[in-house]
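Below is one structure; the comments refer to it alone.
Only one protein chain is missing from this complex, and each of the others stays in its spot.
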Amino acid sequence: MALDLTFTEDEEAFRAEARVWLEANVPAQPLASFDTREGFEQHRAWERTLHDAGWAVVSWPVEYGGRGVNLVEWLIFEEEYYRAGAPGRVGQNGLFLLGPTLMDFGTPDQKARFLPRMARADDIWCQGWSEPDAGSDLAGIRSRAQLDGDHYMLSGQKTWCSRGAFADWMFGLFRTDPAAERHRGLTMILVPLDLPGVTVRPIAQLDGETGFAEVFLEDVRVPVDQRLGEEHKGWNVAMATAGFERGVSLRSPGRFMATAARLIDQWRERPDETLRDDVVAGWMDAEAYRLHNYATVSRLMAGGTIGAESSVNKIFWSEMDLHLQSTALRLLGQDAEVDGNRWLDGFLFALSGPIYAGTNEVQRNVIAERVLGLPRSAG
Amino acid sequence: MALDLTFTEDEEAFRAEARVWLEANVPAQPLASFDTREGFEQHRAWERTLHDAGWAVVSWPVEYGGRGVNLVEWLIFEEEYYRAGAPGRVGQNGLFLLGPTLMDFGTPDQKARFLPRMARADDIWCQGWSEPDAGSDLAGIRSRAQLDGDHYMLSGQKTWCSRGAFADWMFGLFRTDPAAERHRGLTMILVPLDLPGVTVRPIAQLDGETGFAEVFLEDVRVPVDQRLGEEHKGWNVAMATAGFERGVSLRSPGRFMATAARLIDQWRERPDETLRDDVVAGWMDAEAYRLHNYATVSRLMAGGTIGAESSVNKIFWSEMDLHLQSTALRLLGQDAEVDGNRWLDGFLFALSGPIYAGTNEVQRNVIAERVLGLPRSAG
Amino acid sequence: MRFVFDEDASAFRAAVRDLLDKECGPADVRAAWDSDAGFSAARWKQLAEMGVVGLTIAEADGGLGLDETGLVLLLEEAGRVALPEPLIETTAVGAPLLQALAPDRLAGVASGDTVVTVGLSHCPAVSGAAGADLLVLERDGALHAVAAPDVDLTPVESVDHGRRLARVDFAPAAATVIAAGDEARAAVALAFDRYAWASSAVLCGLADRMLELAAEYAKQRHQFGVPIGSFQAVKHKLADALVKLDFARPVVHRAAFSIARDDPDRAVHVSMAKAYASEAADLAARAALQVHGAIGYTWEHDLHLFMKKAWALGAAWGDAAWHRRRVADAVLPRLPR
Partner (left out) sequence: MRFVFDEDASAFRAAVRDLLDKECGPADVRAAWDSDAGFSAARWKQLAEMGVVGLTIAEADGGLGLDETGLVLLLEEAGRVALPEPLIETTAVGAPLLQALAPDRLAGVASGDTVVTVGLSHCPAVSGAAGADLLVLERDGALHAVAAPDVDLTPVESVDHGRRLARVDFAPAAATVIAAGDEARAAVALAFDRYAWASSAVLCGLADRMLELAAEYAKQRHQFGVPIGSFQAVKHKLADALVKLDFARPVVHRAAFSIARDDPDRAVHVSMAKAYASEAADLAARAALQVHGAIGYTWEHDLHLFMKKAWALGAAWGDAAWHRRRVADAVLPRLPR
């Protein structure tokens, strides 16, 4: 079968169904920020609503709370979701990062235990990867997990855990082999945040909200069946997750298409010929990102895999987001500095894009080394 | 005395005198490219005309063929020179790089011997710095000069010698201490290109003209009185020259002001609103560069020195030049690809800016290390 | 929605790459620059034998009967070697135009005997005019098909010496007209879009090759005791250009599909393709030149063969800014679809 960029009748029907449901169910008033306790619970309730109607995780198997659609349909759903102005996904770290990783690496018991609760927002997850001395250099992790019978004893400190202030569970990398160095001897472990020995310190971000947290662990006992994947092989598990994160799942095109459409609305409100080219370039970027993602999922559906392309993707969306938001701020002119305007919030959020999920500098190294074959180096 | 950005009566009178002379004497028809033999000699004749009227090297002492004006007046002359559309300076490597270095490091005999002939274009000089394995890494120089009584015996290969195809003399760095490494044990030596053992191989550049040359040296005997500065201290001499090159003297603001004015003329001919901002940004850059240069020469005249600022300057003018030329090409639209149009020539020339006189990457390292104090590294 | 090429397309692409790797190295491109026609008739014949030249011509007329989605990967391959032959002019633009308006004039095209080019009146010169046997020329709102002996050429030198631009004079006559009125207008618009889109595909191939050359050089060239490819300044410059290229490709592929299906948003899709591909090639050229340094600035080194085609095709048929303006004119008043 040759290149075909038209949607099938099934795909169009799925889009129509999603659109109808979203139009009827998306809250008329925006929810409070999910980086506040109140907003977090409002968003949890919305996740429950999504789940109960079968829209929480459309591409997951039905048994775990999804509806088993393919990746093209997932992209379609995402387009409709953001087009409808629906709330941000407070559960995204679980749903879009840990979820797929669990399906690949989890035991049947783990899948049955964690996925349905995750889909229903009974458990909301945060990541526990970075540490004070392990940011861009993730292999510098020092937090330890010591095997003690049928438990691991965890100790150490995780930081920059997004949504960590109010989350229920954390998935994180711990050093299980203290003699191993760098990315060897690490293990992925799932940790409930209400265990004895866990202390969560919320951290306020640029906008003043507690968008992330530090998590301190002192002799925290976690049963071995909460290990994800093999012992000492956590790096592979994490890299698979990071591939999802940077690749297709964290920033679906629908989000930027909606932002670009809003940018054009903003331009129409106050047309500024000087910014015309920047506005249309932003819209084109969102379109190009959409096409690129359809090509990626088509390749995945045809049996392909994602490698260093996820780094290419991450650089593109993070820079596009900054371009869209800052162009809108320039359209606002002197009003841009007024706190609480939606574009300023968007800009502050977009600033984190080139930093988190692996800085763009690290991604450029990955591209140069893995795609172009340039030699590794410290520099 | 406080900040004063108005020109004095003397400065205005100097400007008027230069303008009158240039209007009367600049050739009505453009000369042939100085990267051809015919054009080289046409330019040599023009240099002689300049010299005889006292305009070749206005800031040099009168005894060497200049008129002893200060650096502000030199900048004024350069503005008038390019404003009048006068020919490029075929002697610039000598006049603006070696000349000032000779005045700092040369013996009285050397000054008397070389400077007046240089000013009169009797000798036209090229640089002999780069070698096949010493480009960005200039300290990798391998060409040797071995002391043999009252002569040095030179051997090795120099490359990317601008104007080298037709020049009379070359100034270059040679390794006099074979045991020394990197930037130690180098010596600056002045070499006539008609000596036995010298072979000049012209190299065609992007536009097909022989803009530079390779110079092969096989047992070339050069008297020791053609050494500039101390033996083994050539690096210091070269760095002083490079400071001139990147700093104030190689790219005087007048050149870019004239280019920016032409760009605006081009815009008026075919106004394109999409490019309006780029056009005015180019003009502003030329203005900013002019102001920056007046500030630099004011500081020099007040007893200051140039250090890493020369790297700042070089990055700015090389990027500005590319911006000016490529904006003009964009204004030309589909005509941009037609060979021999003046902007295309300018663009091809501008492309060399970020490469020569030390790549912009090396300049950024210099700025980061010397101005911001960041640690050195291979990367 | 199936945004992936099938195995046949990949196999065809691989076969063309094999041929061009053998037959169209940098020395061959230089030879073409120095030739009268600006390209090699022998290599054009080889491409014809593979079916490439007649790819867009109906099977009944001796072609493969494929559309733009079948051609786009091969245009990328043409870009990778800076192919001097008129694949854009004949196969991407001329043949489909004749197929629609004057299929009787297609004789000899698929076999490589008749080289076609198309000249549109709002473009300053006709590309590939020197070597064309049949010229389709717009004049006063009509399209004329004129044989080479019946035109006068005034050469216009392009920065890409392989392009052989010329201003073309001829005597329009009733017998030369192949379309007029609305039909001609629509055909001219479509031919322009095909030129812009096909140039985009070639530009992607050029960018790809320039990045490859730069990466190779960066692995071999040592300065400061290490390969320059180990410096982040080199790595990140090339990585940024690669990101740009990676996002240009699907846009160019979508434009191929939109032309093939006569999508109502064809113009927007083509303009996006030309804008992205022109900028990707420009960025790749800049990055590659900077990584090569002075050696890349010489006539002797091969890099300029690719850079110059990139600059020429980047400017031809509307540059990036022109095409973004066309998108803006469509999008700012109303979003497509």
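So that you can tell them apart, the chains are marked A, B and C in the order they are listed, and the count of residues begins at 1 in each.
Definition applied: contacts are C-beta pairs under 8 Å (C-beta built on N, C-alpha and C of every residue); 3 or more make two chains touch, one makes a residue touch a chain.
None of these values were measured; they are calculated from a predicted model.
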Handout entry: Contacts of the hidden chain among displayed chains
Key = A, B, C
Handout entry: Among A:A32, A:A45 or A:I203, residue touching the chain not depicted
Key = A:I203
Exercise for the section: Taking the full complex into account, find the residue in B:R67, B:R144 or B:H292 that is in contact with the omitted chain. Expected result: B:H292
Exercise for the section: Have a look at A:T8, A:T107 or A:S136 and name the one touching the chain we're not showing. Expected result: A:S136
Practice task
Touching the hidden chain in the full complex, which residues of chain A are there? Just list them.
Solution key: 130, 133, 135-137, 140, 159-160, 203-206, 208, 212, 272, 274-275, 329-330, 332-340, 344, 351-352, 354-356, 359-361, 364, 378-379
Problem - Contact footprint on chain C, counting only the chain that is left out - result: 231-233, 236
Fill in the blank from the handout: On chain B, the omitted chain is touched by residues 1-8, 11, 72, 261, 264, 267-268, 271, 276-277, 279-281, 283-285, 287-289, 291-292, 294-295, 298-299, 302, 309, 312, 315-316, 361, 363-365, 367-369, 371-377, 379
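Throughout what follows, only the chains that are shown with their structure count from here on.
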Completion exercise
Nearest to the mean of all protein Cα atoms is the Cα centre of chain C
Exercise for the section: Would you mind checking which pair of chains has the most C-beta pairs in contact? Expected result: A-C
Problem - Geometric centre distance via CA averages, chain B-chain A, whole Å - result: 52
Completion exercise
Among all residues of chain C, those touching at least two other chains are 226, 230-232, 234, 321, 324-325
Problem - Residues within chain B bordering two or more other chains - result: 274, 378-379
